[in-house]
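Every protein chain except one is present and positioned as in the full complex.
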Amino acid sequence: MAIRTVIIGASGYSGAELVSILLAHPDARVEGLFGSAKREGDEPYSASFGRFRGRLDLPVRPASTEAVLACKPDAVFLATPHEASLEFARSLDGRVACVLDLSAAFRLKDATRYPAFYGFEHTHPALLSRAAYGLPEINRAAIRGASLVAVPGCYPTSAILPLLPLARAGAIATRPDGRPARPVIDSTSGVSGAGRGLALRSLFCEVHQQAYGVLKHRHQPEIDAYAGVPTVFTPHLGPFERGILSTIHVELAPNWDEARVRACLTDAYREEPFVRICPAGVWPSVADVRQTNFCDISLAVDPAWGHLIITSAIDNLVKGAAGQAVQCMNARFGLPETRGLLSTHGGTGA
Amino acid sequence: MAIRTVIIGASGYSGAELVSILLAHPDARVEGLFGSAKREGDEPYSASFGRFRGRLDLPVRPASTEAVLACKPDAVFLATPHEASLEFARSLDGRVACVLDLSAAFRLKDATRYPAFYGFEHTHPALLSRAAYGLPEINRAAIRGASLVAVPGCYPTSAILPLLPLARAGAIATRPDGRPARPVIDSTSGVSGAGRGLALRSLFCEVHQQAYGVLKHRHQPEIDAYAGVPTVFTPHLGPFERGILSTIHVELAPNWDEARVRACLTDAYREEPFVRICPAGVWPSVADVRQTNFCDISLAVDPAWGHLIITSAIDNLVKGAAGQAVQCMNARFGLPETRGLLSTHGGTGA
Amino acid sequence: MAIRTVIIGASGYSGAELVSILLAHPDARVEGLFGSAKREGDEPYSASFGRFRGRLDLPVRPASTEAVLACKPDAVFLATPHEASLEFARSLDGRVACVLDLSAAFRLKDATRYPAFYGFEHTHPALLSRAAYGLPEINRAAIRGASLVAVPGCYPTSAILPLLPLARAGAIATRPDGRPARPVIDSTSGVSGAGRGLALRSLFCEVHQQAYGVLKHRHQPEIDAYAGVPTVFTPHLGPFERGILSTIHVELAPNWDEARVRACLTDAYREEPFVRICPAGVWPSVADVRQTNFCDISLAVDPAWGHLIITSAIDNLVKGAAGQAVQCMNARFGLPETRGLLSTHGGTGA
Partner (left out) sequence: MAIRTVIIGASGYSGAELVSILLAHPDARVEGLFGSAKREGDEPYSASFGRFRGRLDLPVRPASTEAVLACKPDAVFLATPHEASLEFARSLDGRVACVLDLSAAFRLKDATRYPAFYGFEHTHPALLSRAAYGLPEINRAAIRGASLVAVPGCYPTSAILPLLPLARAGAIATRPDGRPARPVIDSTSGVSGAGRGLALRSLFCEVHQQAYGVLKHRHQPEIDAYAGVPTVFTPHLGPFERGILSTIHVELAPNWDEARVRACLTDAYREEPFVRICPAGVWPSVADVRQTNFCDISLAVDPAWGHLIITSAIDNLVKGAAGQAVQCMNARFGLPETRGLLSTHGGTGA
């Protein structure tokens, strides 16, 4: 029997990606599409995204808890702003099997950090403590039993996957002051990461390679909370639609060399279907992971300085959002995590 | 039982698109990947296209009839140059259930036209007469019984689908000299249409909006052979990866207005899963059909002049090549034509 | 002595292009930058466009007739919406030597056509009759004496230049009903043509090859007014920043062949520095004219049908807007028209 799903926030890029994936998912069915709370109207979905013309008849309706519950969903995906996610997670709590939230509303366990980094007071700390961080590769058990999943941010996914196994294994050097040597993370994201809102910087003629949110980005505390080590993270925007490439620098602890790093990551992800450690000398391109749920990782070490360079590539809308959410749904409902997520139908060349 | 498939020419863009589609196809299995005859080596497929890393273990092998037959294929896809297709179609004839050729080697029924437009003498006219033109919407019955399918060109697909029903219904005006008023077709294609060969004009920094092959393009006789009317076709290249938009102008016969044109096309394609007639005022974008097998069509008529404007959009690598080939395979092997072809997992916005 | 210039509407793309060109112009000086009437504030120009950082100290000020006149300008450029242009042209009339308007407010001589195509009542028909249409290649004498210049639209420039000499020479066929055979114009523009306003369709992830404004575009009456023949014009948007490629189809009158068409256009533009007739077989690319004031034109004729195909390429922001305005300024103030406009510093490849 198919999992009945509802998407709130279907008019954004992550919402549309969810619809695309769920439409092709053999064990799920899309039962309802809703705008975020603020949106009005009752338009057919193809008016928002022409590619669904003839493929999906559902309208996008204004979101309300009642209307959502009337769809009798097993899983509700929240592709909504933080504040809307907070409210829907609360109002749906206990009334659907699982809520999967793609916003940051439940990612940080420490409620006191929300005002500084997200600009809102966290009003539901009890829910927060029950939310499972939705990165299956590191938190599978919790996700399987969760009624609320906080799907990770896109940048954090690209950083945590390569860093956590190394941090746990003690691969990261310690500074003379006793603090860890912070890994440096320079990430470049496609423009879809900025969402579908009308902003000057998202106009076609305005986008170009550029850093932003330096030392202030909301994903910094999320990365630090789950990567196993404090980091310094600098996001950039690049002139392309989708994908993230993160380049990560790590000062290695004594006795760590390239072979040991490679073995550590290979061992960590040997059984993981969505993490691919590239052969030496092959550096992942965003083209390799576009419209897939893969995270590709490559690495090299400069032995004279004990300096490790990692690059990791994901699709920000798939492994960085909708695909990861569906992977969590699969885990939560007892399906193989790869179900509906193994398309390679993404790129052209490379 | 799954259809056993082999792809010859797997290292090009159409070949890779075939692999992507067939990997996700529930009733097909990829049994072998071969380069075109001229290519050497035995490299893993992910060395050609990183996105298949970990998804497909097959190497790309040098193509030979024996090696292909050793895979015991039911269907062999030829994503090869015309001359290679000619040879493989001949050598495989009678030894596999169906050969699906994506080149132009078998598209024109009249063998005498090959030297002028394609620069080669057609050496197998007997095969030519047995080949079925692989546009299911207009030639389904022949495809179902075919041992050789000539999959249409990308531009022709975008032009024939809107024009043929109108030509058949007598919608196109006659000139005073008794000849039909030729429809004007201006098409813009993404760069993948130029293939993966190393050519200056395909370099990233060289591509821009530009006409090419004016009055000389190889697809002109193919369009004229199947659209039901002679046309004048001008191809353009645009700075994007994939997709074709064709804008078509038709001088209407007396008594044809917008409503009648719309009814004609709507009736023709009412049962067709891959042709979408857009609502009035909605003009298809390449973004709507990217990585789908759809052909979107819209139209408007200037009543003062009896002038019809149609635009049609397809993905040149899917409905214009690999997707259409798989649709033909589905038809040939008794499957629903939509099997494995309903992904909407292509775009971001629009 | 340098021409003192002021730009109203400096915060848009055409306005910024004007500033770029005028900054490098040896005989002009930028004396004031103003927003369009509706904009507020007093920000430094580099806050709008980072590339002017350190190159131009002027702030962008709210526009008012008094503030503009206080700059003592010889020439005022209006890169403003139609309605604002109407008001500034009126209030500045007689008080500056020349107003150059980049909007459509004064392009159509027939005031009665404004409501239908532009949605406003033309409130200053007297000014309208005195405005010179600013296409120097066809209207130089009037521009030289004008106090108000209506700088042409981008699409019209790309269509009128190739069509007018042919229409004047009688090259265009007559239909049996006595009307001319309308040339078909299919144009593709870069996204900057849509302006800098916040619109969903201008977002990076939304833009793709697509027709729009079919049979309804505001440039249709402008083309028809100056091309010498009624036409049917279909605009498209393409995924690139700047440039227009127009593909134009003409049914030739008897006795016109390719040589005669080529001679007609070559003769018409032999002395024109900004119109380049390409050698046979060379089809202009948008890359060739990017950030230049050139209009490149190529052509071929299908003799069996008397069918002429022309493509013309311009930069929509230069020859289609700011460059043309400066060319008019040069003509108006007795300078060589090429002054400040011969940069080739635009492209990379091709």
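For reference, chains read A, B and C in written order, and residue numbers begin at 1 within each chain.
Just so we're on the same page, contacts are C-beta pairs under 8 Å (C-beta built on N, C-alpha and C of every residue); 3 or more make two chains touch, one makes a residue touch a chain.
This structure is a prediction, so every number in the text was calculated from the model and none was measured.
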{"item": "Among C:I21, C:A75 or C:L252, residue touching the chain not depicted", "value": "C:I21"}
{"item": "Option from A:A167, A:L252, A:V286 or A:L341 whose C-beta touches the chain left out", "value": "A:V286"}
{"item": "Residue of B:S64, B:S91, B:T123 or B:S202 in touch with the missing chain, whole complex considered", "value": "B:S202"}
{"item": "Touch criterion as defined above, residue of C:Q209, C:T292 or C:N330 at the omitted chain", "value": "C:T292"}
{"item": "Positions on chain B where the hidden chain makes contact", "value": "13, 191-192, 196, 198-200, 202-205, 207, 239, 241-242"}
{"item": "Absent-chain interface as seen on chain C, which is shown", "value": "13, 16, 19-21, 23-24, 49-56, 192, 196, 241-242, 276, 278, 282, 284-285, 287-292, 294, 296, 317, 342-350"}
{"item": "Touching residues on chain A - with respect to the absent chain", "value": "176, 182, 184, 186, 188, 201, 203, 205-212, 214-215, 232, 234, 236, 238-240, 243, 245, 247, 249, 283-287, 290, 298, 300, 302, 305, 307, 309, 311, 313, 348-350"}
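By definition in this document, only the chains that are shown with their structure count from here on.
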{"item": "Centre distance in Å when chain B and chain C are each reduced to the mean of their C-alpha atoms", "value": "38"}
{"item": "Where chain B touches two or more other chains at once, by residue number", "value": "284-285, 287, 290, 348-350"}
